[in-house]
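Here's the structure, in structure tokens; my notes come after.
With one protein chain held back, the other chains of the complex are shown just where they sit.
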Amino acid sequence: MIVGKLKDIKEIKDSLPDDIDSLLIAGCGSCVSVSLAGGEREADSLKELLNLYYQSKGKSVSIETETIKRQCDDEFLDELELPVARNQVVLSIACGVGVQHLAINNPGKIILPGLDTTFYGRTSDIGKWEEMCHGCGKCILDQFAGVCPVARCSKSLLNGPCGGSQDGICEVDDSIDCGWQTIYDRAEELGQLENLLDFESPKDWSTYKDGGVRSHKNPEFFQE
Amino acid sequence: MAGKRKFELAWIGDKEETDFESIQISAEDLVACQGEIGDFKLICNKENQPEEINVANIIINLPYQEEPVLEKADSLFSDDYDINEDKPVIILQDYPELSAAVISQAGLEKALEIKDNYPDKEVYYLYQAMRFIEDNDRLYERARESEIIFLKFDLGQLKIIEEEIIHYNREDIDLKLNGNILAAPELKPAKETERIARIFNLADGYKEYLQLDNIYLQPTLSGKRGVYLLKGSRGPTALTYFEEELDFTLNEVSKNLAGVTEIDKYDREVDDQKCILCYTCYRVCPHGAIQRDDELNSMKVMDLACQGCNLCLSRCPTNAIQIEDDYLKIEGENEQDPILIICENSAEIAAEKYNSMVGKDPLESYQKIEVPCVSTVERGQIFEILSKYSSDIMILGCVSEACKHLTGHDRCQQVVERIKEDLEKLEIEQDRVHYERLSPRMAADLGAFLADWKEALKQ
Amino acid sequence: MTRIGVIGGGIAGSSVAVELADAGIEVLLFEKSGEIGGQIKEFGCKATDICTRCNLCLVDSVFNQVRRDKSIKTKNNHKVIDAYKEDGLFTLYCDTDKREEIYTNIDKIVLATGYRRWSELETGTPEIFDDKRIIWSGEFEEMLFKREDHLQKKDLDLDLDFEPESALFIQCNGSRSPQEKAAYCSRVCCGYNYRIARVLRESFPEMELGIFFIDIQEAGFLTDLSFQRLNDEGIDYYNCKPLRINKAAGKIEIAYEDQQEGKMAIAKTDLLVLSEGIHPGLENELWSKLFNLQLTDDGFLEEIVPGSESDVYLAGTISGPGDIATTISKSKAVANQIIYQEKEVVV
Partner (left out) sequence: MADYISKLQKLLEEGEFVVCSEMGPPIGADPDFIREKADFLRGYVDAVNITDNQTAIVRMSSIAAAKIAADEGLEMIIQATGRDRNRIGIQSDLLGASALGLRNVLCLTGDHQCFGMDEGAKNVFDLDSVSMLRAARRMVDDGVLLNGKDMDVPPKLFLGGAANPFADPFELHMMKVEKKIEAGMEFIQTQAIYNLEKFDKWMEEMRKRGLHEKCYIMAGILPTKSVKALRMMKKYVAGMDVPDYTIERMDKAEDKKEEGVQMAVDIIKHVRKIEGVRGIHLMPVAWEEITPRVVEEAGLYPRPEVSEI
């Protein structure tokens, strides 16, 4: 899922226009709710905090919240139509996709981001998420015992670990597990260590962001 | 599923003799646990034969892993040990670290057994500290009378040479003992511990065991109603009072079988339209009271398992969990009074005690929010109070390891820290939010503290 | 309707009463003093910056519940002096302030009259307690109970009229000592004195602290009190029993055998804290006669026939030393036994 992190409150406050009189905080009920950053609860807290802030500045700003199921699909946006219309500024706490989709559907409206979209990850513990995938456009998990060297090695090395990994920990930070140690452990368990001797050619990154802005179609559904 | 069976009690791991209709399930076979006290569903997979077993109570009774401390020595627990005619017998405990109390018992019994069978044999007993449980006192006296040689050693006074020779060295005594060593093994948690913790949704316990370091979970409670921990699943000292703990546990089981009632009177409903199955409630619930409702495709709060802390509803990202009780209501007559958010398991009890001692309610002339657990304090709630009221807020939580809902104090502290951080970033006065921890015993403290605080606020 | 008579309003009796009342059983709780709470009433919380698991947190909610619960009839100032059983029902005679009172139709009896603190005993050397530098750990408990500085993060206000720079604890007073007729281990002293030492360590980082043990014991639930741990926390330990206490003019001197060096040594301290052992209660003999119970060599009580047959149950330290948590859990177990039987009868 897409993992997000609420922006620093100072950053949010600074991004809001000085002459603001009404604000809609738009939450998103999918990925970023699961990553506890952009759901109804966070929208409400943010509202209370900004209320407190404007009150302390002696300003009168009306703030309302509305959380919809998904901000990245047209059909759900209907519920936001009126709230968006009656507020001067919209602060979306969806992922970057949601914020832009909302903007596409609301030309002429200031749509601001309230959270930082961090990565595609999994919940590894209560309130903790780990990056698992870069969305490179060409999955190679089959060759690496199901562990992605692109996302889980800090250097995205394809041919084995660098010399800096020690005790299974990455040289970049103690809190990062060495992706290659993980690959090795799983490969050993699966009896696939041999595979790791295969030479990996430099990866074709054209399916990644390096190939330009990406889109794809499913011909079963999409008609030109 | 191959079949369904129903039992009063399930033993995960070892089984003890009881009058209950019980079933023993090996930890390896267990795959999942659903349901709640009185009606657990254990999904087992024995030799690829899936089976659902219904049980009312569960005792997790994993054996310890015994790790020998010396390669060549026999275990103190073993009945199969060498007696060499020429050599003395050496009983060794507390090496390299202090052994559990139960080891003293095993050691003394073994020493006496050898002395009874071989009266002329020299028996040495090396130890750092004799531990007393059951009738160890008597055994120890008897052992002294039967001329077993007790040698107490301190850190660093003992060296093991060549696995069979022990060098006991004090300033006044220098002994090299060559004999058959019976050594106390080190006790470690069972291998399956981690998997079992996941299956029962139990948090990481003390020293990799399952038992959490929390006084409310004594002696064998797991935090989840109807699930009990014994021996190697519980902790390093679990053998000390094993009989008593077993007794306690079986009596709990009896009581449960006689009828289980809800601990908390309120129902918590999950709105299946709002629930996104993010499992946050499941993960935060300290009592394993949340499960997935497959029919509704949403989470649900199990009423018998729930212990009423409200952590689930305070952490739900979509506000999908609702309770009929307005548990965040502010009670008080004067809107100018400072606001207390008080934990009903610490400050409130202390206040009641203070009242019974001094005859004065230390909480009067405050506005109060009584909470089952301060972990339910939310950022939004505090910001709202700060903007609606002009008075200060004091949150009174419990002390570490003495939280009835296991981690409330830490969670609350984190929330308060984040609140202060946010306020600081927005240059809003942060001194209006206070957080203190106290135990229900600190009645005198609470009275004095609140009086001082009020004085300070006036100024 | 079943009536259970619980004798003793300390933590054991109160725990039993609360459990029974929760299950809808009527309880008569006889307390000989004017107030429930027993000896535990004025023990103090020993949390430092963290909880040291003294277990006192568990106690007050029980007493509060006894005060609140309508199905527990608390009889303060009721000293039970006689009892008999007829047609399966007990009758109790109580001595109250004013007169003798009689309670009849009691189905079962739970005895929970606890223990006696050794400090209350006559000792061979009473003069040492005239010295203000020597105190019982029970006095320390009271100091902790009364403290008003904890929440304000101030140093512990020791209720002494001098400021000690060092403190020594001596374990196994009145336990494991044939002279005091207590050959057994009281099992709680290692734990509470270690906790008190930690409180002192936190409040007075510079204070010299030491503990004399004969044998260090487990300090209760999950905690593993060990020499290593004492070392780490800067608490000296002496793995031996002191031989002599000498009240010198400046510091108190304690002679002991230094095992490491194999010779006599002297430890000096400003404050000496003596542990209090758990001794059998004075009423035990009476109970053994009235209810046909076994008096052990040490003076504690044991059942001769199980409670389910005799209708007499034992809860708490009446049957031997135990810490707070053990006392509560054992008392709950006793209550549960009764509850289960009651429900079975109904079924």
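Going by the order they are written in, the chains are A, B and C; count residues from 1 in each one.
Just so it is clear, a contact is a pair of C-beta atoms (placed from the backbone, for glycine too) under 8 Å apart; a residue touches a chain by one contact, two chains touch by 3 or more.
Fair warning: this is a prediction, and the values are worked out from it, not measured in the lab.
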- In the full complex, displayed partners of the excluded chain: A
- Message: One chain isn't shown here. Among A:62, A:88, A:106 or A:154, which residue touches it?
- Response: A:154
- Residues in chain A touching the chain absent from view: 154-168, 171-173, 180-181, 184, 193, 196-197, 199-202, 205
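Throughout what follows, only the chains that are shown with their structure count from here on.
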- Task: Could you tell me which chain lies farthest from chain B when each chain's centre is the average position of its Cα atoms?
- Result: A
- Would you mind checking which chain's mean C-alpha position lies nearest the centre of all protein C-alpha atoms? B
- Per the C-alpha centroid definition, the whole-Å distance linking chain A and chain B comes out as 37
- What whole-Å value do you get for the distance between chain B and chain C if each is reduced to the mean of its CA atoms? 23
- Roughly how many whole angstrom separate the Cα centroids of chain A and chain C? 58
- Note on the structure: Among chain C residues, those touching two or more other chains are none
- Task: Provide the list of chain A residues touching at least two other chains, using ranges where the numbers run on.
- Result: none
- In their complex, what parts of chain B are in touch with chain C? 97-98, 100-101, 128-132, 136-137, 141, 152, 154-155, 157, 170-173, 206, 211, 213, 215-216, 218-219, 235-237, 240-241, 244-245, 247-248, 251-252, 254-255, 257-259, 345-346, 349-350, 352-353, 356, 398-402, 436, 438-449, 452
- Message: Taking the touch rule as given, give the residues of chain B at its contact with chain A in the complex, in rising order.
- Response: 274, 276, 278-280, 283-284, 315-319, 378-381, 383-384, 386-387, 422-423, 425-429
- Note on the structure: In their shared complex, chain B is touched by residues of chain C numbered 23, 43-45, 47, 50-51, 53, 55-61, 63-64, 67, 145-152, 176, 183-185, 187, 213, 215-218, 220-224, 226-228, 231, 239, 259-263, 325-326, 328-330, 332-334, 336-337, 339-340, 342-344
